[in-house]
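All protein chains but one are shown in place.
Letters are used for the chains, namely A, B and C, taken in the order the chains are written, and counting of residues starts over at 1 for each.
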Amino acid sequence: MNQLKLDLRKFTKDRNWEQFHSPKNLAMALSVEVAELVEIFQWMTEEQSREFNLDYWDDLMDEIGDVQIYLTMIADYFNLCPIECAKAKLEKNKIKYPVEGNKFS
Amino acid sequence: MNQLKLDLRKFTKDRNWEQFHSPKNLAMALSVEVAELVEIFQWMTEEQSREFNLDYWDDLMDEIGDVQIYLTMIADYFNLCPIECAKAKLEKNKIKYPVEGNKFS
Amino acid sequence: MNQLKLDLRKFTKDRNWEQFHSPKNLAMALSVEVAELVEIFQWMTEEQSREFNLDYWDDLMDEIGDVQIYLTMIADYFNLCPIECAKAKLEKNKIKYPVEGNKFS
Partner (left out) sequence: MNQLKLDLRKFTKDRNWEQFHSPKNLAMALSVEVAELVEIFQWMTEEQSREFNLDYWDDLMDEIGDVQIYLTMIADYFNLCPIECAKAKLEKNKIKYPVEGNKFS
């Protein structure tokens, strides 16, 4: 993750793109990339989406990569690590959705 | 990242939620979480979004965390690491958008 | 539709909100409202989403309304009618996806 952050900073700086990378714009771009991931699965049944499918494997990796790239840039803008945010959120979720009394467990 | 993957697998398994976590559903949930991140910035100017603002700091961390959680679960479903996908995509982007000839650099 | 446009213009003007309603911001807000519609269906099976369900009926009407509101405001900003745009796009789709040779028809 730290290496990715550094690589993204350099990539952006080399192209002089910081001017476009306001958190507002990065959030918009993130939503566009997520839609490209959603697009892969939109007409599949859940069952079909669960199966490995070589037809969209390259697209899948590209879109997951793009989402991670923009998420990392937004987080890094605010000096946050998305992995650390995820861990902290997961701890909250454990309390919000306890195993005991969960209707499916 | 590896620890996050393991923690998410356990969290899901403990609640018996694998039945809901088809890639199709996870992609939908990801898009919903991203929209909650977008919502923070939607009425701000770009300038305002660039400023540190304590008012939404907790929300920001939570939403970044949620996006990372769902992205990690989709990637892990297919035995992919989102950081590795991001690095691979960044390499492609370097070729697609060379520094030389870039109109802003 | 024309009445809706006029009502939305008045609603916005009365509150002096034109300053926030750039097409960029309206598109962001539209994506947030769509996510609230997606959220209703995200953990349902397709089968469940096909059934009438009183539990979310009010939410469904509200979210469809919100999406139509923002879509109309974006279109109206550019003096377009979304219904006319839909009709024109449908004509294109008829050519792009002919009935003859369609694999499901």
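As a working rule, contacts are C-beta pairs under 8 Å (C-beta built on N, C-alpha and C of every residue); 3 or more make two chains touch, one makes a residue touch a chain.
Quantities reported herein were computed from a predicted structural model and do not represent experimental measurements.
Shown chains touched by the missing chain in the whole complex: A, B, C. Residues of subunit B that touch the chain left out of the display are 24, 27-28, 31, 45-46. Although one chain is not drawn, its touching partners on subunit C can still be listed: residues 1, 3-4, 7-8, 11, 14-17, 19, 22-25, 27-28, 30-31, 34-35, 37-38, 40-42, 44-47, 49-50, 52, 60-62, 64-69, 71-72, 74-75, 78, 80, 82-83, 85-90, 92-94, 97, 99, 102, 104-105.
Mapped onto subunit A, the interface with the missing chain covers residues 20, 25, 28-29, 31-32, 34-36, 38-39, 41-43.
Here is the rule we use: only the chains that are shown with their structure count from here on.
Taking shared numbers over all numbers used, the subunit B to subunit C interface scores over half, which places it in the same class.
The mean-CA centres of subunit B and subunit C are about 25 angstrom from one another, to the nearest whole unit.
Each of the following residues of subunit A touches two or more other chains: 24, 27-28, 31, 45-46.
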